[in-house]
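Have a look at the structure that comes next, please.
For this view, one protein chain was removed and the others were kept in their places.
Labels for the chains are A, B and C, by order of writing; each one numbers its residues from 1.
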Amino acid sequence: MRTGVWLVGGRGSVAVTSTVGALALRAGLAEPTGCVTELPALRAAALPALADLVFGGHDVVTTPLTKKAEALAEAGVLPARLVAALTEELATVEAELRPAPTGERQASVIEEIVADLTGFRERHGLDRVVVVNVSSTEPVPAADPAHADLAALDAALAVGSPLPPSSAYAYAAFTAGCSYVDFTPSTGARLPAVAELARRAGVPYAGHDGKTGETLVKSVLAPMFAMRNLKVRTWSGLNLLGGGDGANLADPAANAAKSASKQRVLGETLGYLPQGNTRIEYVDDIGDFKTAWDLVTFSGFLGTAMRMEFSWHGCDSALAAPLLLDLARLTAAAHRAGRTGPLPELAFFFKDPLGEVPHALADQWGILCAFARGLDADRTEGTPDAVAA
Amino acid sequence: MRTGVWLVGGRGSVAVTSTVGALALRAGLAEPTGCVTELPALRAAALPALADLVFGGHDVVTTPLTKKAEALAEAGVLPARLVAALTEELATVEAELRPAPTGERQASVIEEIVADLTGFRERHGLDRVVVVNVSSTEPVPAADPAHADLAALDAALAVGSPLPPSSAYAYAAFTAGCSYVDFTPSTGARLPAVAELARRAGVPYAGHDGKTGETLVKSVLAPMFAMRNLKVRTWSGLNLLGGGDGANLADPAANAAKSASKQRVLGETLGYLPQGNTRIEYVDDIGDFKTAWDLVTFSGFLGTAMRMEFSWHGCDSALAAPLLLDLARLTAAAHRAGRTGPLPELAFFFKDPLGEVPHALADQWGILCAFARGLDADRTEGTPDAVAA
Amino acid sequence: MRTGVWLVGGRGSVAVTSTVGALALRAGLAEPTGCVTELPALRAAALPALADLVFGGHDVVTTPLTKKAEALAEAGVLPARLVAALTEELATVEAELRPAPTGERQASVIEEIVADLTGFRERHGLDRVVVVNVSSTEPVPAADPAHADLAALDAALAVGSPLPPSSAYAYAAFTAGCSYVDFTPSTGARLPAVAELARRAGVPYAGHDGKTGETLVKSVLAPMFAMRNLKVRTWSGLNLLGGGDGANLADPAANAAKSASKQRVLGETLGYLPQGNTRIEYVDDIGDFKTAWDLVTFSGFLGTAMRMEFSWHGCDSALAAPLLLDLARLTAAAHRAGRTGPLPELAFFFKDPLGEVPHALADQWGILCAFARGLDADRTEGTPDAVAA
Partner (left out) sequence: MRTGVWLVGGRGSVAVTSTVGALALRAGLAEPTGCVTELPALRAAALPALADLVFGGHDVVTTPLTKKAEALAEAGVLPARLVAALTEELATVEAELRPAPTGERQASVIEEIVADLTGFRERHGLDRVVVVNVSSTEPVPAADPAHADLAALDAALAVGSPLPPSSAYAYAAFTAGCSYVDFTPSTGARLPAVAELARRAGVPYAGHDGKTGETLVKSVLAPMFAMRNLKVRTWSGLNLLGGGDGANLADPAANAAKSASKQRVLGETLGYLPQGNTRIEYVDDIGDFKTAWDLVTFSGFLGTAMRMEFSWHGCDSALAAPLLLDLARLTAAAHRAGRTGPLPELAFFFKDPLGEVPHALADQWGILCAFARGLDADRTEGTPDAVAA
């Protein structure tokens, strides 16, 4: 089952870490640490093998892949020896990275994306392609009546540029018969009109906003307080991060999108929203390793005041990269199994998951495991691939 | 369903906080924060109501209950206003606190405990009594062939004192037809001979070592790392605590028992034991609020080194006290439902639970919820109480 | 040497904690912990004794002193037993608390303040009075040509209200022949016109912004990095605080004044400004105890990247209150010794000290000790008091 992974933002830190990692795993040069789909509970036969993934993508920047990989190695995100050992394989991926289409007419941009996706699929004889958005976070777009349904959207596209870029990508993906994963908090497939297109095209999509660090911790700590009937009074946090995404998040509009996404887990798992905020602060020199600090104050029996602090010092790219591979594999398998529309079963991976789903990590894990088992069950009963053969 | 709660160590911090709290809840003076059995998912009809609990106990010290409660209020563990408001109710409990039986012949000590338990049950017309050990942690006892089976134990009791005190209490509880909860890491009912007695007496028991702070956090964080396939390399911790239990844990033997209990969750949930230890250190001036600090180092995708620290500043007595009430209610309900022997379904409450059970908090929670639902189901089908009536 | 201490914001947390503390010390009910002037190195004969301090003040709120003290006791800032023991003494101070003069004409407001100060001095036969501003932080005022010199200011006062309130208080204090301490980051005596008035009136003043917590720590850690030639790359912080001052600082304008004041120490002691900011965030439920967290990243020999985190959990009112007493005693002694204008020697106490002074705490300490010794030396040579007698 040859599966294409088309990375929107294919020269960015997350995309390049994923690419180098997938190539390294295939070459037996690394362990699949951080890859959830390599855990026994999720290792489903229905998933495409890592060796079956073919990478391509778009980007607005033009830094050569190897150069970016070397910069990541310098920053401690990747081992330098891997970059050195994978020169040839990286060149093959480099050949499939295209400049992100731009232009005044959004309809033309979408057409070009569709053409690139179709060409990629045909060139490599791929069974299916997953488009994964790992480009910079967009500001929340203004409301637009064209977003409400597909007819209105198509009418608006005939005369203007009604979509934020992430949604234009989702539109193009669905048009090309590709599934779509939004790893960022950007709008993507969340507009009703775009979601409608996914259903019509018969393809699934997943999102939003990969859960890699502080929110991951929140998604186990908040349920812990809830299960123990302890009352969380305040939960405040500060995220210090440098690197590319950090600079972008310094933009207040993008920051607001991200911060809201980060607080959602508290309300959903506690049943109430404690006081406090999560701040994101860009400090260039911090680099690719993010430090998040959280203070939780809570009261226990008879009102006794207590507190907990944690600090998380993680490399966002290294945390996100294996999840990107997991999501590509799971979404491709869901596509093949005939799933269309949102995949709420993948909530485990996201800060701001699609659908009415639990936000406690353990609950999400249970759902994910059942989903993976279901893919295998479908397969046994007569898989689309078998039918196609 | 009038239920007795007999506290071994009834004048200690945990016992007194539980007692004051139960009285305050009954009087409508406090919220049931920290009481797990008051959560919707666990609020089973089969559980005795808080108002049905009657308190008594043993202790080697003689500090009046009110004096101890005032000291706890001074230390910030309890609101002073509650102690003032509950003078009368506390006097009623005071009347049921007995000096802990002591003596050269352990058989006589056990007899006296049995007599005290029986008297307590009869005096108050109790349906059943739960004995809860919240006394100081004992050193790990030396191996003794008399611990292997009940016949050998009874023979040894005829001539000597083969049991550690916590096990003598468990023996007496079972002899008196009471269920038993070990909230400490002491041996209690864990000896085969004593466990055999529980089965013969047809009573259930639960344990060991209430999970109140650092280990609670570990039981959600370690599964998080496991679910994300992140490799935990080291997990080291320091617990700084004052107060009575702290002084006792400064004794290296007791400390060893506790530390081993605290590391178990890591091996069980990660599937391997990372490097590092958990240290307990007594610092008198720290008082009743414990500060625990943990450092976790882990590696992610392609071996990237990352780290997490947390510090937990909690009041052990305030965290333990509501769990003691939960355990008394759940164990009494299990007793009534005809359960005998160990109750592994209560693993949620313990650092070092009985039986082969999951150690991830969310899994333990699922099992606990099913257990509580089961108690209600039993009840509907024809409960022992209905039969007795 | 009877000395008046006139508190602007006399019913606020800091003022009331100072007042209760001074009364408690005088009554022998407390130790002078936190009082710098009680350390051997500073215990100068020239300082007024704590027993010689007489308290009065202005406030816009009308909460009775005892009520506020009880609220502080409830919040853990003060021991309740002190409030109970000092009822009578607090009533005496209550009698000297006046409503803060308000009105359309600032000249009249100033006149009323002068009248209150003069009345206070005469009523109690005080040798001198120190006015201490512990009211809420003001926004930074707009530039105004009337601030440039005293003639322009007096002309502007004749027709309008050119001064921010803190500066109006400084103006009134100087007019009344009182010295002035600005414990807040507000403008106070920093306007050239107001400073000119101090010199003409022959009175000294001190400020700005009491250094109580995070900045205090910075003032020893930053010099440590400097003395070791370690390169601080980033220094970021988050201050979480509730209580009255917190709510006020949530106002972005006041927050900006405070944050700038908090970063100054880094540039001054390191010789360069590292990346990063200090944020202040109001979280009502945090209450009177502030938690500050700082992350410092630095590089050492051959560029090796290292890091330090600290969290400070302090009670601002309890930290500030004894310093207020120190400042009142030192400023009164300086006044008596004939000092006029700014007192840069008191930089030890301030985040944003007056004059070109060192910002490393140890250097400020050396200067302060010399200043205290100097006061005694002046005194021996023929003190103003001796002359007056």
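Remarks
Simple rule for what comes next: contacts are C-beta pairs under 8 Å (C-beta built on N, C-alpha and C of every residue); 3 or more make two chains touch, one makes a residue touch a chain.
Predicted model only: the values in this text are computed from it and were never measured.
Among the residues C:Gly21, C:Gly56, C:Pro164 or C:Pro204, only C:Gly21 touches the chain that is left out of the figure.
Where chain B meets the missing chain, the touching residues are 233-234, 236, 238, 240, 274-277, 279, 281, 283-286, 291, 293, 295, 297, 307, 309, 311, 313. Mapped onto chain C, the footprint of the missing chain covers residues 17, 20-21, 24, 30-36, 38-39, 76-79, 82, 216-217, 219-221, 223-224, 227-231, 289, 299-315, 318-319, 321-322, 348, 360-363, 365.
Everything below uses one rule, namely that only the chains that are shown with their structure count from here on.
With each centre defined as the average position of its C-alpha atoms, the distance from chain B to chain C rounds to 51 Å. Across the assembly, chain B contributes 76, 309, 311 as residues in contact with two or more other chains.
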